[in-house]
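Only a single protein chain was left out; the remaining protein chains are all shown in position.
Presenting subunit A:
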Amino acid sequence: MAKIIVVTSGKGGVGKTTSSAAIGTGIALKGHKTVIIDFDVGLRNLDLIMGCERRVVYDFVNVINKEATLSQTLIKDKRTKGLFILPASQTRDKDALTIEGVQEVLEELSKEFDYIICDSPAGIEKGAQMALYFADAAIVVTNPEVSSVRDSDRILGILQSKSKRAEEGKEPIEEHLLLTRYHPERVALGEMLSVSDVEDILAIPLLGVIPESEAVLKASNQGTPVILETESEAGLAYTDAVDRLMGEEKPLRFLEVQKKGFIKRLLGG
């Protein structure tokens, strides 16, 4: 049985797809067969971040409607062994997803994969609810600002009340907080919420803190999951987060304001 992990947030633009791509790749790098599903039907993005947009033939909705088989539709990642992508449909909308259809696809994927990452669309409507319904674990992606934190809180409520596990009274979904776009300088200036502020409001265990980094935008535009950028702080922070997800203890990094060196200051860098 595969472990189903939903990457969700409520709010848009906080880094769900970037995080899904990075974490999915990270898990596959550890030798677990992994598939990332793009649930954002109508606003397909994951294929771009993963750099496989030119290889999309069939999509998730085709599989649900039995117009294509899973093996025809799954895209094998060229860089990482054991990593597959199930792209969303760009021409349909969220109504194309049905609980039964999604369940059937997840059950079939479960036979073959160790981990299924569900990249949720923004919002709390049907698409987001479909993405989280069958989850065993949730990674709640949050930016250190009040509206993102409020929306994450809302989605945590939905995870507890509208998921399959909640409806069947089973053990609740495992919750992980992933704080992205963290800017230590702005936190020090009081312009952003700190890690402890967010932890205090959401009261769920912290999986990782990803610093704001130019490497993320660059990697996205190149179609490379940022976790493969082992020179960047964001890439390393994602690697730490995957290690923690797998149960390892890792200290948090990149939370302090970096002191600028004398030369850098001279040059105004």
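Just so it is clear, a contact is a pair of C-beta atoms (placed from the backbone, for glycine too) under 8 Å apart; a residue touches a chain by one contact, two chains touch by 3 or more; residues count from 1.
Heads up, the rule we're going with is that contacts and distances are computed from a predicted model.
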| said: There's a gap in the complex where one chain should be. From "Amino acid ABC transporter permease", "Alpha-D-ribose 1-methylphosphonate 5-phosphate C-P lyase", "NADH-quinone oxidoreductase subunit N" or "Probable septum site-determining protein MinC", what does UniProt name that chain? | reply: "Probable septum site-determining protein MinC"
| Where the complex has a chain not shown, which of A:A137, A:I201 or A:L255 is the residue touching it? | A:I201
| query | Among the options A:L156, A:A219 or A:L236, which residue touches the chain absent from this view? | reply | A:L156
| So that we can see where the missing chain sits, which residues of subunit A does it touch? | 150-151, 153-154, 156-158, 160-161, 172, 200-201, 203
